[in-house]
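Following this message is one structure expressed as structure tokens.
Shown here: the complex without one of its protein chains, the others still in place.
Take a look at subunit A:
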Amino acid sequence: MENNAFYVALSLLLNFDAPLYQIVALSLQVSLFAVLIAAVLGFPLGAAVALWRFRGRGGVIVVLNALMGLPPVVAGLVVYLLLSRAGPLGEWGLLFTPGAMVIAQVVLVLPILAALSRQKVEEMLDEYRDQFVSLGMSRARMMPTLLWDARFALLTVLLAGFGRASAEVGAVMMVGGNIAGVTRVMTTSIVLETGKGNLPLALGLGIVLLTLVMLINAGAYLVGEFSRRRTG
């Protein structure tokens, strides 16, 4: 039985394994915080690119789209070099802390939120354009309206960002260091247990992670459906 990953996953969850809960909590904190920061920066950025016409706009869109595919380990390396004591932001002393992991995940998630919200807002703008023109609205005024009316689509975008953040391992491993009790999250634990040859435990942790992501998605779906029905 101990060699069955589902059994391991279940017993981890049911026995309230304290280190596991700490790891799960940190994974959630880091990824949710990163997605929140990325949303605060990324949604207005995406909407701005959708609304304004400026030189090099095509280039910005291509770069944002391309950065959606930024390999996590590259993001990790860049953030590592920035936060290293020998790097430009070394004085912050953030390397090998949860803060560094948040920054690395923001770098990964921001392009996804900006690029996808740019697309959604642009679609919505086409729909609303005549109305906006008849109201004589400025672009800056359009932005909150468009973002609010695109909120259900943006919720899905947010989930895509959260998925990217909670699933990646290369960046958090490099800038967090997988320190037990400090920067160890679900994905880095899975790498560690695999390295120990503890494959059932590694897979068990994987199942726990998947269950968690599933719950968050289900929660977001329900919230979305509920408010959609209320607002009609």
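In this section, contacts are C-beta pairs under 8 Å (C-beta built on N, C-alpha and C of every residue); 3 or more make two chains touch, one makes a residue touch a chain; residues count from 1.
Here is the rule we use: contacts and distances are computed from a predicted model.
A.B. asks: Going by UniProt, what is the name of the one chain that was not included in the view, given "Anti-sigma factor", "Acetyl-CoA carboxylase, biotin carboxylase subunit", "Sulfate transporter" or "Oligopeptide transport system ATP-binding protein"?
C.D. replies: The UniProt record for the chain left out of view names it "Sulfate transporter".
A.B. asks: Who touches the missing chain here, A:59, A:136 or A:197?
C.D. replies: Looking across A:59, A:136 or A:197, the contact with the absent chain belongs to A:197.
A.B. asks: Quick one: which of A:135, A:179 or A:210 touches the chain that's been left out?
C.D. replies: A:179
A.B. asks: Any idea which of A:97, A:119 or A:166 touches the chain not displayed?
C.D. replies: Candidates A:97, A:119 or A:166; residue touching the omitted chain: A:97.
A.B. asks: Going by the contact rule already stated, which one of A:13, A:32 or A:207 would touch the omitted chain in the full complex?
C.D. replies: Of these options, the touching residue for the absent chain is A:32.
A.B. asks: Can you list, in ascending order, the subunit A residues touching the missing chain?
C.D. replies: Listed in rising order, the touching residues are 25-26, 28-30, 32-33, 36, 84-87, 90, 95-99, 102, 151, 177-180, 182, 192, 194-199, 219-220, 223, 227.
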